[in-house]
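As you look at this complex, bear in mind that one protein chain is not there, while each of the others sits in place.
Here is chain A:
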Amino acid sequence: MSELSRDALLEIVRDVWERHDPVPEHLVAAMQAAAALADSDLDLELMELVERSTELVGARGSTSYTLRFVHGDTDLLLRIAVDNGRSRVDGWIVPPEPMTIRALPGERPDTHEAVVSESGRFALTDLPIGVLRLRLEPHDTARPAFATPAFEI
């Protein structure tokens, strides 16, 4: 009975731990998402900033400014506004194209996202104040995603 080989013993150890401290069910999917996001982020082509308005200071301390980015044939116009500590980004894609826009604050995936309307418009509200980038994911999967360089709210 004591003929258990080293391999057999280690197999018992594996089985026992797999049963008593199993991998949490959500873990693989969560790690796949995190790795895929980091991966796609690395290869992202950046849009080029071609225009930037001077900052407009409005009444009651609100501020807004506009940015214009270009990538290939796609133009992206952004109006960034902060009013009473609340942020709002209005965007306009020319020519209009179905895509999902995601805000990437720093390295973390975040839930701020919007789908571009038929007229090419989208809006993101209540983004955290600070530095962020927008990631543009065309629904046409043959088109790779691209992103704006970092800008500040």
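Just so it is clear, a residue touches a chain if its C-beta (ideal position, glycine included) is under 8 Å from a C-beta of that chain, and two chains touch if they have at least 3 such contacts; residues count from 1.
Going forward, contacts and distances are computed from a predicted model.
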item: Complex member absent from the view - protein name from UniProt, among "Molybdenum ABC transporter ATP-binding protein", "Fe-S cluster assembly ATPase SufC", "CDP-4-dehydro-6-deoxyglucose reductase/phenol hydroxylase P5 protein" or "Sigma-70 family RNA polymerase sigma factor"; value: "Sigma-70 family RNA polymerase sigma factor"
item: Interface with the unshown chain - residue positions in chain A; value: 1-2, 4, 6-7, 9-21, 23-24, 27-28, 30-32, 34-36, 38-40, 42, 107
